[in-house]
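Here the complex is missing one protein chain, while the rest keep their positions.
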Amino acid sequence: MAVTLNRALDALTGWLVGSIGDDAACGYALAAILQAGMLLNLVAISGLVFIWLERKIAGRIQDRLGPTRTGGRFGWLQTIADGLKLLCKEDLMPGKADWLLFRLAPYIGLAASLSAFLALPFSGMPHPFVAQRLDVAVFFVLAVLGLEVFSVILAGYSSASKWSLFGAMREAAQVVSYEVPLGLCAVTPVMLAGSMDLVTIGDAQQGGFWNWYLLHSPFAFITFGVYFTCATASVNRAPFDLAEAESELVGGFHTEYSGLRWSLFFLAEYGSMMLVSLLAAILFLGGWHGVLPLGLGSGGWLEALLGTGIGGYLGALLGLVLLLTKGLLLVIFMMWARWSLPRLRIDQVMTTCLKYCTPIAAVCFLGATLWQASLPNGLLLRPYNAELLRAQAAGPVATPPADVLIVDTAGGRP
Amino acid sequence: MQHDPAISEQLRERFPEAVVSASPGPIDPWIEIAPERLAEVAAWLKNDPAQDYDYLNGLCVIDYFTADKKLAEAVGAARLVVVYHLSNLSRKRQLTLKVTLPRWANAASETPPTLPSLAALWATAEWHECEAYDLSGVEFTNHPHLRRILCPEDWVGHPLRKDYQMPLEYHGIRGR
Amino acid sequence: MIWHSFFFALFAALACGFALAVVLTSNVVRMAFYLVLSLSATAGLYFLAGADFVGSMQLMIYVGGTLVLLIFGVMLTAQEEFIRISTRPAEVALAAMVGLALLILLSSAAFRVPAWRGDTPAERSLALTPQTVGPIAMALLGLRVDQAPPTADSPPNDRPGYVLIFEIISVHLLVVLVGAAYLARGRIGANSLVRQDPSQPASDLDDLADADPSGSELLEASQTLDSPAETGA
């Protein structure tokens, strides 16, 4: 997508300045801004929708209606009204707080949550909608997701409140612990696809739901469950929302926050929820591929009918919708769990992680490996893999110029 | 839950000088104990297997004092009466003990009268004695932590005393 | 190319600036925070150089792991509200000397690399960056794909990869972790934590209340209580 966009923008700037190609930097910058803006809007709008959805779901679960007043019968504009209210609220800061860290903490969380989206693809080859295609995308996403804990720790520490400090300590302990099983679970699809590139992993599951890694083996199935549990824990959702356990810690790390800064924490939380759900969809649920092979993707009848250009893009857009739908369903599942289950205690959260999730994930990884190795034609280290790598290592592969790395192009990497 | 009709006789037998008086009714019978013998009587009631009053429902203080001449006869001598309500859960028995104390150990300096604490026998007594101290001004000796439990720590006076006057002002808040 | 230079300058400036801030600030938590930013900017430089794996690794291990533990440690051990560190001039001078020496050493090493001396354009060297993640991963498993495949004349285990080193490092780290846990493990009597006798008054709590028997007791007591990391008796 970026290539096309760059070309289009180049053409546009070229037309404007009268020289084509010389000032490509402008086009790249515009493309970068456009992509980052699209991601920002995706997170912001999904945050708006999720808050509304959460209230509606909570209402329905609790035999209530949820928001009904603002914005018509279903209260569509409730979140916007809430946002306006939060904007108008006073931005309070405790007298003893560390002003710099207290003010910065929400932005760090939001930045971490947003930047993880940079490497997340929304459709597969040949038109991967991805801001920056990385060949270590899984690793990158998990690494950046782990940075969100900083905002909580700093918020908790700088608030000069004991409840905040308790929340921050719980969060730090919890997130650092849950990164281990989360990583172990994410390794299984990586191993099955033979790549850490999310586009490759997603495309490896095309052709109907029986090709999804969820149904690859019983082990992979369990791995998905463990992954989702750990993902819920690592984004601080109930029943693992100990950092903000309101019945114990008043508000946890955001006790002292108000107004817009407080809402930024929530935007970051909903962003992370979305991120881990989309990641789960790509890693286990076929990503942008449909439940049945209807030939809408590359090489299907859609491309044959409309040509690889328009047809391909239509297919990719359809994939985007499919991926977002899968992510949304997982987010709804998280909400369902939140409004049904009591909260675990901190020692039980740690026990769940260290005694159950980590060993189960490790065993399942081993099991999935053996399963894959024992399948016909499914040997782990197929000879041509090694040959391919040798070929890569032997000679320099033509990669695009370095400045493209800021806004990578589709298909630029092998 | 019944009152044990024999208990006052047993107490008189066992602690002849401890039992000051006993009322058989008409509604709830009670036994009055001399304050200095309260601790041993209570210990016996708690620990004697035949008695085994294991449950202290509560204790409260009645202030008999009035400035009203019409009531003076009904009220009688100015005094504090500490009332203990005991129960035996297994045998479904109950018992009311009373202890009469002077209103002040030293009226001039308004030193509260003292009574031994029963908190070591029944843990219930711990908070109830605090309450009695707080509201009625009876000091319990050997209490683990006697404090004002309901009123603020720096409150002056004991509100359930009949001659109590609400302070005019408490930290800038109008009292009356 | 202009953006590449721009971002390089940006990240480099961020990394250097926050590194300086780490040295210059006296607040431990802010120090850790500036270190986070500095290391993140360094990760940005790695991404800029096309080393995605190293960049992600930097984020995961240094920023996400080590620094979280660092801040965690600071939070757990801080005795005052916001612990401050003051350095004496002699220490500053010493640190400056060491830092300068290191800078000279690194610079001279860097200028000795032919590709970086300007003989070849920077973009060419970047464009020639081979894909390294796969081979490194395979080498960690014992398969050296960057070497020639074993033939009849060379024995197959000529270049055994990094599997042994990998394992040794893992075991070493495990030993370090276990040792640290053992050293940190303290034994204290139950009584020093738990008050055994309920009849004993909760002395220091009462001191707290007694010290301030005014109407604003609640307010002031809660303020006293709310200062973080207040130590018990």
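As written, the chain order gives the labels A, B and C, with residue 1 at the start of each chain.
In this section, contacts are C-beta pairs under 8 Å (C-beta built on N, C-alpha and C of every residue); 3 or more make two chains touch, one makes a residue touch a chain.
Basically, contacts and distances are computed from a predicted model.
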{"item": "UniProt protein name of the chain not shown, from \"NADH-quinone oxidoreductase subunit D\", \"Cytochrome c oxidase subunit 3\", \"glycine dehydrogenase (aminomethyl-transferring)\" or \"Xylose isomerase-like TIM barrel domain-containing protein\"", "value": "\"NADH-quinone oxidoreductase subunit D\""}
{"item": "Among B:27, B:50, B:67 or B:168, residue touching the chain not depicted", "value": "B:27"}
{"item": "Touching the absent chain when the full complex is considered, from B:34, B:75 or B:105", "value": "B:75"}
{"item": "Positions on subunit A contacted by the hidden chain, ascending", "value": "58, 61-64, 162-163, 166, 169-170, 238-239, 241-242, 245-250, 339-348"}
{"item": "Residue numbers in subunit B that touch the chain omitted from display", "value": "1-2, 26-28, 54-58, 60, 62-64, 71, 74-75, 83, 85, 89, 92, 94, 96, 122-124, 126-127, 131, 135, 148-152, 159-160, 164"}
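By our rule, only the chains that are shown with their structure count from here on.
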{"item": "Inter-chain centre distance, subunit B versus subunit C - centres from mean C-alpha coordinates, in Å", "value": "65"}
{"item": "Contacts with 2+ other chains: residues of subunit C", "value": "none"}
{"item": "Complex contact set, residues of subunit A against subunit C", "value": "25, 28-29, 96, 98, 100-101, 104, 134-136, 139-140, 142-144, 146-147, 149-150, 153-154, 157-158, 160-162, 165, 168-169, 172-173, 175-176, 179, 196, 381, 386, 389-390, 392-403, 405-406, 414"}
{"item": "Residue numbers on subunit C that touch subunit A, as the complex places them", "value": "1-4, 7, 27, 29-30, 33, 36, 40, 47-50, 52-53, 55-57, 59-60, 63-65, 67-69, 71-72, 75-76, 81-82, 122-123, 126-131, 133-135, 138, 143, 145-146, 149, 225-229"}
